[in-house]
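Shown here is a partial selection of chains from the complex, left in place.
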Amino acid sequence: MNFVHIVALLAVAQYFAFGVLVGQARGRYGVKAPAVTGNENFERAFRVQMNTLEQLAAFLPSLLIAAVYWSGALVAAIGAVYLAGRFVYRQAYVSNPTGRQLGFLLTVAPTSVLMAMGLVGASIRA
Amino acid sequence: MNFVHIVALLAVAQYFAFGVLVGQARGRYGVKAPAVTGNENFERAFRVQMNTLEQLAAFLPSLLIAAVYWSGALVAAIGAVYLAGRFVYRQAYVSNPTGRQLGFLLTVAPTSVLMAMGLVGASIRA
């Protein structure tokens, strides 16, 4: 479970870091709160953070519940793919939003696998 | 706890499915990333997903903490109301946003009950 907790907290830290980049983009591109539109570069940074929040909300419960039923090392390894996928996603999105599919897939796929593992594990023991 | 985990993961899967529908709506209504406005039908699908994220963030911790202090079967049954409520919410919102109150209530009410159960359970044992 410890490795799973490390992956979970690294995913939170990564998401937090993306949020810091949104704050910096607000200053750099002059988008004043509460506005979240008006500059394409700001919007890209903002959408990366929002999409990461959207993914994190599915990833964390799937990761932590899968770890109840399966080997922590296996679950943590699948979770590490998500972490890498998010970095790929951010790089692609910021340079060109239409090229974000690979990074997106690399986060949706591990989450889907963990979700299925959790459902199977919980169903078998129910 | 196993039934509670199944309900938790089904809520995550439901939310994930709503996200897929947003992706499809992007293509169908020609709303290019990072834009999230510009077409009413896309905005409805997007707001359903965002509202489900907003609800999920309250539902999952309430569900999982309530299950620490109360019967898993009872907690899972209350959680199942949330799942049904979200489907009702989506159907209503997509056809007409002003008719979304019932589905909204059917997700806010079970979450509020689980939140109260968790607070009472944790307070009694504190």
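As written, the chain order gives the labels A and B, with residue 1 at the start of each chain.
One rule holds in what follows: a contact is a pair of C-beta atoms (placed from the backbone, for glycine too) under 8 Å apart; a residue touches a chain by one contact, two chains touch by 3 or more.
Fair warning: this is a prediction, and the values are worked out from it, not measured in the lab.
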Overall number of sequence copies in the complex as this file defines it, 2 displayed: 3
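Throughout what follows, only the chains that are shown with their structure count from here on.
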Interchain centroid distance [CA atoms averaged], chain A/chain B, Å: 19
Chain A-facing residues of chain B, complex: 1-3, 5-6, 8-10, 12-13, 15-16, 19, 32-37, 49, 53, 56-57, 60
Touching residues on chain A, where the partner in the complex is chain B: 37, 40, 43-44, 46-47, 53-54, 57-58, 61-62, 65, 68, 93, 97-98, 100, 108, 111-112, 115, 118-119, 121-123, 125-126
